[in-house]
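One structure, as structure tokens, below. Some questions next.
Here the complex is missing one protein chain, while the rest keep their positions.
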């Protein structure tokens, strides 16, 4: 979403999105009505309040259709916009502008929707120590887009996937016979295969105590009330990171934040996205 | 979503979703805590009211992880469920059940959310002649999933992509100099390259009349009020298909349907999905 | 074959054709004898009468070997040429010209052969209302090339594949128990999944009548004589499109056209191609 | 075409051919009319005289659609058949039989056509020492199929591609300044990178002599008359292999064979194929 | 190398290795001499002392050639063997045994060589607290194999790649203007995008002190003598992990271990592998 130019994971997502929309024959309406040689220009504008994300993705959509397209970013990722604000200008072969329009808007709309929603949670916890983070409940195949958009919106990323951190849940605990054995098993794995952070899920005070005794990197306090969480925070006294999850909404997120946790994870940030409304105007 | 077994497009989506979550090392928590030989069983249950969709997708997630997994579909796609209803049972290697859990739920959650939302619109227009349809505002790379879920929810599909029907919008009209010229151009293309349906967008009464005179397959009445649409329907008198689009919500969809259109397209069905809440319980 | 620059389907075909011919080591004769730095120029000439097709394909063959190759199209797709006419000039690294020669000629030779043969059928039915179309009997993997060449030769395309139109044959009819039931089933499918044209095959007068009563988009009159077809055309009186197929050759195609059908499909156009003889001359 | 089970190159060709025909939605006519659970059986029969080739390819087409399909080969590759002879029986899910029909017949039709045509040339030179061989003028992407079919028809294969033998033509000779220098350059390459056969093209008596003096593995006598070739054969006296090419048809091939060459290459075997007419009958 | 069945990364490596060796035509010697139907059996034996690794890889090589091959693992990964010890038995189609032999031995030979070499270093530091680890100097494309083999040999894995831990070297330090600024930058990145361990390279006492003050997860003491390292270890007093690297061989590794470091990284483990000599005997 920022930093280095778009990487190969993003390019693969874009390639497949275009293939899905263009198939064998391409954009037949445009092929039928617009001469290949016709140039055009367009502007992308916001139609709602929100945070812009995914500019490099949209840029690559058009460039991969035709190298002659110039996509100028008017407001960088992370900018708050309101309706009618111009986001980007596009000039080049008109057919490419029209053929890429929907794919570009679908990508930026989703990224912008996630960033915008994230920023609302971030604002809601302002002044507390809590950071907003997402879960692995992302659109299948689009995790890279979804996670990047959370950061643009002011959130911080949780583990990326099953492979880059341990997250011990009840099934794992049942599998080895107890929390401390599960953490030991993960430490043994880590000692061999490289270091991965250990996060453990606790669902009540007793589980929390058992987890804490093992000193994992983080304890995920699942489906607890703000009061229960406050108790954990005080007992923990900064020993390990604490994360609240489960049933947290924009209405109650500040209560959780004020309870003193370090992280609050919100599945809805990526599993139930409301797109940011954008429009591409030609001419 | 039904009919023949899952096709190669769906399998490709699932393969990439699993690769995204498993990476090089796989599910490290499970590898650390669960012996490969351990068997397990699980049940997927609904945690909200809704329509089930994507069962074959979830089945394939587990089977592609390990051929020894048995995924039994308890309620077929299209079934209305309420919280605690059992959706499917899974038995086999426990590691595969845990490693596939999130990907399967992400797919079924999205499909179920789309089907559920579609069914609400379908119910809202019950007794009218209007059919609910989606747009191309789908999650990039997931169009095949999204469109299938609309049908499960009782909707009917719009054109699949840029390549399988003409949809003439203002930019195409401007490109060739008028509505009738644009339709002619599409017919000329069709006459050469095979038959594709012609849909034209009209934004006011004059455009509607100009479109109608050309007898396309469908006229898309964009951003009109129910009253304006009723006038179009009456003048059309069954000559071509009419579709309403733009600014239609669950609150006002019945007004549009009562105006007599054949199709009502709802972008939010697929661009702003609220997932159906599902849970996988081991044991 | 024309219009927008070569799309990704064509590029995939070219990439695989080059890989097939170059393997791991490339063109070893050229590597052994021609210094990489040596420039060269060549001309492609016709060695037979025919219609040129596939120029953009040949151009891409050379460009994908080396960006320094300049391929100038002297006569566009669709041009009638006779022996010794110059088709294109190529300048750039000599090794690339030699390494791409056979692949380029194989592609243009096939495309030109199809276009040329198609144009003979088109000429044979000149002055009638019949259009010449091809079938799905294309070279496996090359349908996009084959279908495009038919259009260059003046033909019009039939359905592209199994997925973009219904073509109901006796096995489908037997499967559901009658022509009208089969058409109903397709309409039900269409109503859900989007609109696809319905073509039905009729092998005699009774089947024709049964088909006609259902008003499909087209009836394919299979293996009928011109007289039988004329009777169908008169009875149809413009209601649905009619297509003749089966046993039609350059010798009898005009008889079928004069019987009044709209389309005549010729399998041999693509299943039994005589390549257009082309030659690449260096120097 | 025979020997070991179908290799990955063939499977790749089949995979792409099916993808081309099935696209995203599959065989919509069959989906609409045939229940997934319906079983069926079919027989493939010849509709013309010819040689059967490609049985394993057709078998794989159906197996890759559904593992429940049983394809029994009734006559092996290389068998001469006449109209109405049964080639194979297919039993299993009816949808898979119908969905794979055209791809299977396109593959076997092309392979059978090449094998049949090859066998005519082989018969025409019977009793001579000449062997019939093809060129690199194959359908792009289908060389593996095309070359295999030539062998089934009794021919022998020429070099596979640019990478597995040297074939020195005038452009290479011009590049290094003479026939002997070109052969030296190829030998130097071979000495480093592994041994590859050296074939040189000679267009007249002088070039033939110059080639012969260098003792390549084979001399390709291009566009010579049978009398010219006879002179070369006599002078060569078995020293190197000799191949005739250029302008050779079924009418004159025996004259070339009687001139004593070892190989006769026929471009038309693979560049201008007449498919073997086959039909799949359900029921 | 152990645990769950072979994952998709390993299967991809094996697929490419087989494609590299089999090309278009496959194992021509075997095709020419061994009937497809001929069964055979073989045994893989050690021809040198060493540690076995990669058994599942070899098993997959044969299974992916023909599902009828049975590969029985006689000694599991990690077993120390001496010459003539039987490693595995293989039964099934003889052609598949012969076609897969070299690929299987190349994989197991490399994995076994790495495991064996690693175990020598592990033995050399026995009784100390030092663990042996590898670097990113792996064979391009084979890192997954190489890293797994290190673990089989008793080593523990370093970071997998550029993406899963920070390793701050002088260029990064120069880029931001100092060690502490570099660590801060990584922490800022981590705070947004998820937690990654921070390792910093120190080349002398001053750099070590500067690093230590920032409390990274590990300090990599590069090219220091055992005495210099001992000083660092004592000053560190268990605060952060310490790793020795640079110029460490089997001869001096124990000196480094006795200096008290936690990790010793050895590039040669994977960059300069001596394969474990294995042999496959048929019959």
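Lettered A, B, C, D and E in written order, each chain numbered from 1.
Simple rule for what comes next: a contact is a pair of C-beta atoms (placed from the backbone, for glycine too) under 8 Å apart; a residue touches a chain by one contact, two chains touch by 3 or more.
Computed from a prediction, not measured in an experiment: that's the story for all the values here.
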Hidden-chain contact residue, picked from the options D:127, D:194 or D:283
D:194
Out of E:77, E:134, E:164 or E:262, which is the one that touches the chain we can't see?
E:164
Residue positions on subunit E contacting the omitted chain are 13-14, 16-17, 20-35, 38, 94, 98-99, 102-103, 105-107, 109-110, 113, 136-145, 161-169, 171-176, 182, 185-186, 188-190, 193, 196, 271-275, 282-283
Give me the subunit D residues in contact with the hidden chain, please.
131, 147, 151, 156-160, 164-165, 191-195, 197, 217
Considering the whole complex rather than only what is displayed, give the residues of subunit C touching the chain that is not shown.
19, 22, 24-26, 31, 36, 66, 95
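The rule is short, and it goes like this: only the chains that are shown with their structure count from here on.
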For the pairs C-D and B-C, output the one whose chains share more C-beta pairs in contact.
C-D
Based on the averaged CA atom positions, which chain is farthest from subunit D?
A
Looking at C-alpha means, what's the farthest chain from subunit E?
C
For subunit A, residue numbers touching 2 or more other chains are 22-26, 31, 164-165, 193
